[in-house]
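The complex is shown incomplete by one protein chain, all other protein chains being positioned as in the whole.
Moving on, here comes subunit A:
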Amino acid sequence: MSMFLPALLGGLLIGVAAVGLLLLLGRIAGISGIVWGAFTGGAEAKWRWLFVAGLLVGAAGYHLLSGAPYPEPSALPLWQALLAGFVVGVGVKLGSGCTSGHGVCGLARLSLRSLVATLTFMAAGIATVFVLRHLL
């Protein structure tokens, strides 16, 4: 169980952050939407930039305070990072959300649309890893 504890506690913290954003700003904590809105949001861009800054500082703060080492850098090549990033960007914009918006927030709102999206991207992620690791 102890190996699952950081995952569970981290998840709870993510949940608290999402509830906080809804309570305080009345917004859904969908990261892809927030990032895009930071660039295009006009008057509503500022809070989004600060939220994004928080994502970085919060992660740094966690490692600093807990002493947990940074994760090992990915061994995958640069082109794969570029390709994957581009594909993720296209997908989340087209599908109006990612793991946080559809997963963490959409499921909590009992949105069938978000449930379908979550099951779809989970399945696609699992299928991709299956092909890359076990077929190629």
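Everything below uses one rule, namely that a contact is a pair of C-beta atoms (placed from the backbone, for glycine too) under 8 Å apart; a residue touches a chain by one contact, two chains touch by 3 or more; residues count from 1.
In this section, contacts and distances are computed from a predicted model.
Assuming one chain is omitted from the figure, identify its UniProt name from "3-methyl-2-oxobutanoate dehydrogenase subunit VorB", "YeeE/YedE family protein", "Sulfurtransferase" or "L-arabinose transport system permease protein AraQ".
The correct option from "3-methyl-2-oxobutanoate dehydrogenase subunit VorB", "YeeE/YedE family protein", "Sulfurtransferase" or "L-arabinose transport system permease protein AraQ" is "YeeE/YedE family protein", the UniProt name of the unshown chain.
Take the complete complex as the reference. Which residues in subunit A touch the chain that isn't displayed?
Touch with the absent chain occurs at residues 3-4, 6-29, 31-32, 35-36, 39-40, 46-48, 50-63, 66, 68, 70-74, 76, 78, 80-96, 98-109, 111-113, 116-118, 120-130, 132-134.
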